[in-house]
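Dropping the structure in here first, questions after.
Here is chain A:
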Amino acid sequence: MADVQTPQPETGAPPPAGTLPTGEAILQVKGLNKRFGGLQAINNINLDVAKGSIHAIIGPNGAGKSTFLNCLIGLIEPDTGEILFEGKSIKGLKQHRIIQRGIARVFQTPQIFPGMSLTENVTIAALSKRDGEFRFNPVTPLNASNSATEEAQSVLAQVGLADQRDVEAEHLSRGDKRRLELAICIAAHAKLLLLDEPTAGMSRHDTNRTIDLLRLISEKGMTKIVIEHDMHVVFSLAQRVSVLAQGAVIADGTPEEVRGNPKVKEAYLGGAH
Partner candidate 1 sequence: MSTETVSGPVRPAAATGTRSMGREALILLVFSAIVLSMPFWLPLLGGYEGLATKIMVWAIFAVGFDILLGFTGLLSFGHAAFFGGAAYVTGYVFRDHTSEIIVAFIASQLGVLVLAAAIGFLSLRRTGIYFSILTLAFAEMMFAAALAIFAPFTGGYDGLTMRTTPTLFGMPMQGLYVFYMGAIMLIFGFAVARMIKNSAFGLMLRSIKENPMRLQYTGVNVWAYKMAAFMISAHFAGVAGFLMVVYEPYVATKFLHWSTSGEVVIMSVIGGVGTLFGPIIGAGFLMYFENVVQAAIGEQWKLVLGLVFVLVVIFLPGGFVQLGAMIWRATGHKVRERRHNVPDMEPDTQRERNLG
Partner candidate 2 sequence: MKFTKRNASRRQVLKGGAAVAGALATPHFFVKNAWAQGECATLGNFPVEGPEVVFGFSVPKTGAYADEGADELRAQELAVEHINNGGGILNTLQPLSLTGQGVLGKKVTYVSGDDQTNPDATRQVARRMIERDGVIMFNGGSSSATAVAAQSLAQELGVVFMNGLTHANETTGKDRRRYGFRQFFNTHMTGLALGPVLAENYGTDRAAFHLTADYNWGHSMSGSIKDATEGEGWSTINRVSTPLGATDYSQFLTAFLNSDADVLVLNHYGNDMVNSVTQAVQFGVRDMQKNGRQVELVVPLYSRLMAQGAGDNIEGVFGTTNWNWSLDNPGAKAFVDSFTDKYGFPPSQAAHTCYVQVILYADACERAGTFYAPEVIRALEGHEYEGDGYNSASLYRAEDHQSFHDVFLVRGKSASERASEFDLLQIVSEVPRSTVEYPVDTFEGELGDYCPTA
């Protein structure tokens, strides 16, 4: 898990929403295709995601957003095309190997370890970073002075869950579960975060809090790809938006550019029959 890239300075704020990010691409997708039977789920997608940016992917239902995300994370193997992460191909790698390279994923329903304390939840991620995909060490006890546990405490403090660190995760509110999930991703030292409708089903209040949180962790230089329906979220967060329809990218640019694109309107209206 060589850290080839120089990490961005922690204080370096991400470019504000609505400004096209510049700089090198952390993720490059080239000519990606995936067919399910007669359905062309992914149709020749080319996409670069700039390091440190927040990149939203929108599109009508069935546009292939989730399939695209699943291709990136190794759950679905694309038919053709190439996926480069930090310049190296991750296509065809085992899922956990891809993730070990520094990609993390946040689910619609926060995926945490419900029966464990918050500290344990985050320690697991810290251990995955420290020990790699597998390490057989049943001897050393995992006590508080352990490096992974210390890391976990510090990450919990960053996301504002420090005072609940001994609570069992299943007792958290939904918003806090999302925080915890992000804490897990931070502790795993993810460089690229894939978010699948992170505010789906949330109240406006929780949504805003989640946006704040995402902004906060962006300051750590973490790149994000967000699939989102909620345009409020897209416009508050994303610097760049790609629109998917029928498996292909039909528009790409700043949120403002995309909003004015007639093809996008057509895609949404056409898809809403």
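The candidate set was assembled so that all candidates are chains of the complex that A comes from, given by their letters.
The rule we apply is simple: a contact is a pair of C-beta atoms (placed from the backbone, for glycine too) under 8 Å apart; a residue touches a chain by one contact, two chains touch by 3 or more; residues count from 1.
Just so you know, these numbers come straight off a predicted model, no measurement behind them.
Of 1 or 2, just one candidate touches chain A in this complex, namely 1. Listed in rising order, the residues of chain A touching candidate 1 in the complex are 66, 69-70, 73, 75, 94-97, 99-100, 104-105, 107-109, 111-117, 119-120, 123-125, 127-129, 131, 133-144, 146, 148-149, 160-161, 163-168, 170-173, 175-176, 179, 184, 188, 196.
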